[in-house]
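What follows is a short report on a single structure.
With one protein chain removed, the remaining protein chains of the complex are shown where they sit.
Coming up: subunit A.
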Amino acid sequence: RLPGTGPPDGKKREQWCTLPRMEKVIVAMQDPDMGMKMRNQRLLITVIPHAMTGVCVCVCWLLASMCVSLNERLAVHLSGMLVRYGYIYPLKEPRSLVLRPDESPYRFQTPYFWTSTRWPASELDYAIYLAKKNIRKQGELMEYEKERYSLLHKRINHTWDFVVMQAREQLRASKQRRKADRIVLECQEQAYWLINRPPPGAHNVLDMGLERPNNFSARVTLLTLCAFCLCLQIETCRRALGRNRVKSSICLEGYVSTSNKHGRTHTHTHTHANVVSADELVWLVFFMSSVPTPTRLRVERWSFSFMELLKDIMGMREFMLYLEKEFSAENLCFWQACEDIRHGESSRILEKVEDIYKNFLAPGAARWVNIDSKTMDKTLQGLRHPHRFVMDDAQMHIYFLMKKDSYPRYLKSDLYKNMLAKAIVPQETKKSVFPFMRRQRHSSPSPAQAVIQVTEEDGHAKGAGRAGTNSAAGSHV
């Protein structure tokens, strides 16, 4: 079961979504009233009916019908996909399934040859096709086709008589058609095989990646019958029904206020808060934690929410300094210690829990934290059988204590205001200054290296220290 050569199941599921949508577009394009205007195309001396030009496909029809926002490049791209997937094929140069947005003629592929109808392509059909080509004109087969032809000859040797007979029959039948029809049929067939048996090195559009080995539809049927899954579903539904929900209007307002918050911090006058035109966009190298002086943007973000402050290592450090002044630093230390238990190694949980008890919770402890008696009792009970989450309640209590009390005071403090004042306000300057806009030759030290040298506080790479003196204007997206 090799990836990429998967069975129908996995492929079918993805195709089941995408191909019908493409077919919908194709059918709409051929609508007698609203569809494309097709006409006869002259190909050398033969006149091919129901053809259209490349430019008609993408520029005219798609732009007009699909939706106003479709820009030209997108229209070309989309119609290119229709050709790649074989729904439209070129009359001239039929070997290459590419759409040229010019006067080159194209035709709609017959549904008989649609990717969704005849999948997977059968070896027998391919053998017959190659045999026909071989018989029709000696030496018309390409190198790779010759190889495949001989491989097939070996593999399905037992039906080879049938293959040759079929090929001859089909050729004979086609000779009796009008030349225009014959050309059309040949083009159609060729387009189909270009997709189902692409030449080596060509883009294989039918490659849907790793097939998901479990037959989805059958499995889902099995599983929905399965008691275990159903029970879980019922349980989840019951729990969900008991949930407290918030009105949409309140929730959605939240997004608007977040957006406005970020909007206030931008330094550009004519661009939107969160998005900057590429020409003025610059890399905020200063966001790197190792740089001593942060940008104004970075410091302002600490005021958005307590979470933002704690997420930033510099913010946390500054907050700790403030708490030390207020003689309540033990709260943050306690919180950090609890985080360490929750996310640390299983093997050290016991040891860490004991440390926390000794330093923060025991009566007379050096850095005793003020937790309400109910939570304290519950925590002490839990300490008898310590586990990863034993400190959760206490941690949350202290977290919200800091959030409601110390955090708002910190934002009003001189410490924070000074930080804001001395923060860098980058000016809108040249592209040349900014890392992603030019090629940097110097590499920065790997974080792995930094860990050896650096103290507990930094923890990250010393990074591009040179950035300290450059000014960079910017906003984040």
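Simple rule for what comes next: a residue touches a chain if its C-beta (ideal position, glycine included) is under 8 Å from a C-beta of that chain, and two chains touch if they have at least 3 such contacts; residues count from 1.
The rule is short, and it goes like this: contacts and distances are computed from a predicted model.
Considering only "Guanine nucleotide binding protein (G protein), beta 5a", "Protein O-mannosyl-transferase 2", "Large ribosomal subunit protein mL40" or "AP-2 complex subunit alpha", the record for the omitted chain gives "Guanine nucleotide binding protein (G protein), beta 5a", by its UniProt protein name. Residue A:230 is the one among A:27, A:151, A:230 or A:362 that touches the chain missing from this view.
When the missing chain is restored to the complex, the residue among A:93, A:345 or A:372 that touches it is A:345.
Across A:37, A:239 or A:412, the residue that sits in touch with the chain not pictured is A:239. Check A:140, A:169, A:253 or A:324 against the missing chain and you find that the one touching it is A:253.
One chain of the complex is left out; on subunit A, the residues touching it are 3, 13-14, 16-18, 21-22, 25, 62, 66-67, 69-71, 73-74, 77-78, 81, 203, 209-210, 212-214, 216, 219-234, 236-241, 243, 245-256, 258-260, 262-263, 270-279, 281-284, 287-288, 305-307, 311, 339-340, 342-347, 388-389, 392, 396, 399, 403, 435-437, 439-444, 446-451, 459-461, 463-464, 474, 476-477.
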